[in-house]
Structure formats: structure tokens, C-alpha cells
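Here the complex is missing a single protein chain, while all its other protein chains stay put.
Naming follows writing order (A and B), and every chain is counted from residue 1.
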Amino acid sequence: MSDILKLTAVEARKALDSKAISATELTNAYIGAMDETRGLNAYVAETQSKALEMAAASDKRLAEGKAGPLEGIPVGVKDLFCTKGVETTACSNILKGFTPTYESFVTNQLWDAGGVMLGKINCDEFAMGSANETSAFGPAINPWSSEDGPDLAAGGSSGGSAASVSSGSSLIATGTDTGGSIRQPAALCGIVGMKPTYGRCSRWGIVAFASSLDQAGPFTRDVADSALMLEAMAGHDKMDSTSADVAMPDLQAAMQAGVKGLKIGIPSEYVMDGMDPAILKLWEQGQSWLKDAGAELVEISLPHTKYALPCYYIIAPAEASSNLARYDGVRYGSRVDEGGSLDEMYAATRSAGFGDEVKRRIMIGTYALSAGYYDAYYLKAQQVRQLIKTDFDNAFTQVDAILTPATPSAAFELGVKQDDPVTMYLNDVFTVPANLAGIPGISVPAGLSEAGLPLGLQVLAGSFREDRIYQVAKTLEEAAAFQLNPVRAAGGLR
Amino acid sequence: MSVDKSTVKKIAKLARIAVSDEETDTIASELNHILNWIEELNEVDTDGVAPLASVTGHNLPLRQDAVTDGDKVDQILANAPEQASGFFVVPKVVE
Partner (left out) sequence: MSTQDMTDNTNLVQGETGLWEVVIGMEVHAQVLSEAKLFSGSSTRFGAEPNQNVSLVDAAMPGMLPVINAECVRQAVKTGLGLKAEINLTSVFDRKNYFYADLPQGYQISQFKQPIVGEGSITISLKDGSTHEIGIERLHLEQDAGKSMHDQHPSKSYIDLNRSGVALMEIVSRPDLRSAEQAGAYIKKLRSILRYLGTCDGNMEEGSLRADVNVSVRRPGEELGTRTETKNLNSVRFITQAINYEVQRQIEIIEEGGTIDQETRLFDTSTGTTRTMRGKEDAHDYRYFPDPDLLPLVLSEEVVSEIEAALPELPDEIRARMTGEYGLSDYDAAVLTEEKETAAFYEAASAGRDRKLTANWMSVELFGALNKASLDLDSSPISPDQLGALVDLISDGTISGRIAKDVFADMFETGKAAADIIEEKGLKQVSDSGAIETLIDSVMQANEDKVAEYRGGKDKLFGFFVGQVMKQSGGQANPAMVNQILRQKLDG
């Protein structure tokens, strides 16, 4: 089959069921694409032989009629997920050489559903970044970068996942989203990225960044694949005290339901200085599409929106400063021992092992929690977080879903925002509020910038109302008819 | 609030991150830049607002008291940078 890379996961499943293709054939096509797109630096560890073994097992199950919902589907795994027997580094030097003896809950769910693991995928170090530039393996590159132009950011932190799905080196990929790390790179790479409700996907076995915000989710090429992958990833896990025991709504039905009669909130606060005019235009376009499909647009206010980012930049680093204390060179990972004391070993190990952005956030977090500053920073941030959540609670008494832009700009050139951390942080301005409130959000590719780069729209819904998300996302996708054709994608996808 | 060099050294020590004298100034100015931006939060009136630590709606789940884990010394030590006789090994700790 010549267009094998063009199949969506849903289509590939049908082709596998009808024996039009085999899982091994599909996996080989992706191994070829991985090879072809290696320049994008999407993968940090390729596990081709494991992939082929898993594909062979999938073929056997397909033949026996025991196929799972993701049977034979090639999956890329963000390097934040612990994978049994496969090095897991969170793209940090401090975890170089760490090979987990266990498999994360979410990836385990994917393999149980029949998924085939292609390898581990690049991301920002400990998921801290918005351009995949803090990775110890170097940045992943946006496949939409022109052939001869500068390399563009794939976004972050899950930049490798977005670059990979968008360039055809994986069919679907996992991501984690703490402040927009799924939705922002998905938007920048022209694919669908979904952050589920906090508690929907177990955090067990995922290297923690900020525990109260981290949530795993799918990267896919379209909305239907997103629903398919999310259904496989999600589930209650007794090993994660924050995992929710709440049934997933029927997402397949939701995608059929349309938006007729739905009330869609348009928050007046989601306009900021220096925003790409193309994004404002796309947002208005999105509103028209939904209105045309029968939805009612409601202007709403989320008054504390502008405080979400500073609030996030207290809470996330504070939690991270504590979560990353375990990387001390004692039980796993790298150690730098210059023959000094234990404390000197800690400091040498951590200074050599962590990159600048991670150290910066550990320092901010340590400071925010330290004696005399806790109330002014951490407690204050938690109070503001309450107000942000209340804004959404109030909004969802009036509307069924909220439509916003996904990012303030299209993909930017790598390296340009590195000088000022705050400028980089502003990338997450539209995505961070959902993490603080714990609500689900999706980024759907909906148009192009003047430079021909993808732009996304974000749909938010109330907690555990992923059905609303997929209702709206499907409608937007149909109306936008976005074409995924990045210049630097694998040949088979173009 | 502004972070000076000695504060940078203090937090670096708490976080067990070695910071050279040259780096201290850069870090102090970076942290101040970020913290100044964060101080926008002071515009928000939070009097009487309960801090939000978790968005999860449920209570803490409890586990039964049963031994279901352990007995996996090989796995525990599998990635240890240094080990001996079943122990992790670190530079000598002086109390």
C-alpha cells in the first residue's frame, strides 16, 4: 500500500481488520519514516526491534480475532513515560542511563490495547519549556520549517511528539501537559493535542514535573484518532491517589452529535497585546463555524485570566523543586562524585545533571516555598488558583464549552526567545488556565498564518466533560478542513 | 522583594545546586526579572479566599493494609550508581 503513512489510526485499524495491511507492514513504513525524518530530532531512543516484535504479536492477535482498539498502531512515547527495559531520561542528563524496571500505567494501557512502541520521543528537560529547546538531546524541529529556511520550534514541552506525529514518524504519540505542553506544540505543528481532565489519565510511572497540574494526553492527526487514543490511555488507577474514578463519556457518540443547541463561551480576556492578527481572525472564523453549525455564542468573562501565568510560575516551580529532589545521584541516574562529602556529591551531581531552565525553576520554586516567602508567593498563588477555577466554574454554569485561540503566535524560530524566560513563558498564556482549573482542553488545527504555518483553536469544557470537547472539536475540524502537509514530513505523508 | 546574591547562595544550597560566584549575579537578575513579573499577583484581592491545593473533587482513597510489594532488591538496585552487599553506597556521612 503506497499511501500507508497517510492512514489515520482509525483508518489503519480498519485496514488491519480487513487485512488490507499487516501490522508489520505498517510498522515497517513508520520505521522507514523515522529514518527519513531523523533530522527533526523527534526521537531520543528508537526501539525498532521491539516495535517489530510487538507488530508481529499484533498480527497474531489480528489473525486470531483478538485485536484491541489500538492493535498494530505505531505509537511514539514521550520520554517522560517510564518504559520497562527502555532508557527513560525525561531528556535530562541527570537521568542518563536510567532504565526503568516498570512500565507507566498509561503506556501499559496502550500496549494492552495493542499499540506498537516505536521509541522514546524528545521533549523539554523534565517537560519544562515551550520550544523543546531545554532537552539534553537538543531541540526537536518543526516539520513545517521550510526546506531552506531556519529551523522552527515544534513547541514544548512535548515538541518531539508533535513533530513526530505531524511528520509521519509516528501515527499517534503520548504527551504530557502541565501548562500547555500538549496543546501548544500540537497547534504549532498542525495536529490535534488533547489535555484531558486532571485525574483522567494516571500519573503513575510518568516522571513528575508539577503533580497538581501534570496530565497525560494524546497527539493525533485528527479528532477521531484523539478520541480513540484517549479512550485507551484513560482509566482509574488505584496506584494514583489523584486518579478519578469517573466513567469516560461516550466520545464516539459525541463526535456524531454536532453542536446544535450548544452554548459556546467566548471569553473577552483571551486577547493580548502583540497577538498575531491571523490568530484573532481564525478565532472569529471558528466562532462563525460553530454558529453556522447551530451553536449559540455567548460572551463570557474569565476575569482572572491574566494572572494565570504568574500563578502557574509559582505553583509549577514550587512543586517541581520538591519533585526533582529525588534526582540526587544515589539510587539511579548520573552521579558526579569528586571525592567530597555527600552534600558536595549532591550539588555536583545536580549542577552537572540539570540544565539551566530546570535549575532556574528549581531555584524559583525553592525560593517561593522558603521561610518568610511562602505566604507571599505560594499561598497567594494557591488563592489566585482558586479564583481562576471559580471563573471557570461560573462560566460553565452558562455555557457548555469555551472557544479560545490555542497559542498567541505560530511557530517561531528556534533560539530567538531564549534570552528572556518570561517571553518564552508567554507562549502558554492561553493554555495554562485549564491546567490550573483541572479542566480538559483540546487544540485543533484550524488555519494557517500569513507565513503558511499552522494555527490552532482551543476548546475547553468542564471537568470530566470530554464529550463536549469532542463535539465541538469534530465540528471545527470538519469546517476547517485543515490540510496536514509539512514540508519536512516523511515522503509517504506528503 | 528582591533577590540578592546571598539569597541566591542560600536557595542554591537548599536546592543542592552548586552556583559559582560568577553565576550568582546572572541568576539573581534572572530571578528578579521573573519575580517582578510574578508580582502582578499582588493586584489580586485574595482576602478570605481559600487556597486551592488540588482540583480533584474526591477524597483521599485508602488502601487495605496488606503486604503486596517489596522483595525486589534486584530491581531496587538495578540503576544504582554505586552499590555493595545489597546496599546503596554514598560518600561517608558525618553526623
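One rule holds in what follows: contacts are C-beta pairs under 8 Å (C-beta built on N, C-alpha and C of every residue); 3 or more make two chains touch, one makes a residue touch a chain.
Computed from a predicted model, the values in this text were never measured in an experiment.
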| item | value |
| --- | --- |
| From A:Tyr30, A:Tyr43, A:Trp204 or A:Phe354, residue that would touch the chain that is not displayed | A:Trp204 |
| Which residue of A:Asn28, A:Gln48 or A:Ser241 touches the chain not shown here | A:Ser241 |
| Interface residues of subunit A (partner: the chain not displayed) | 81-82, 88, 90, 95, 98, 100-102, 104, 203-208, 210-212, 238-242, 318-319, 321-322, 324-326, 328, 330-332, 341-343, 346, 366, 369-371, 374, 378 |
| Residues of subunit B (touch criterion as defined above) contacting the omitted chain | 13-14, 16, 53-54, 56, 58-73, 75-77, 82, 84-95 |
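One rule holds in what follows: only the chains that are shown with their structure count from here on.
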| item | value |
| --- | --- |
| Subunit A-subunit B separation of Cα centroids, rounded to whole Å | 24 |
| Touching residues on subunit B, where the partner in the complex is subunit A | 1, 3, 7-8, 10-12, 14-19, 27, 30-31, 33-35, 37-44, 46, 49-58, 60-61, 63, 72, 75-76, 78-82, 88, 90-94 |
| Contact footprint of subunit B on subunit A as seen in their complex | 97-99, 101-102, 198-199, 212, 238, 241-242, 244-245, 304, 306-307, 310-311, 313-314, 321, 328-335, 337, 339-348, 350-351, 354, 359-360, 362-364, 366-367, 370, 373, 376-377, 379-387, 389, 420-422, 436-438, 463 |
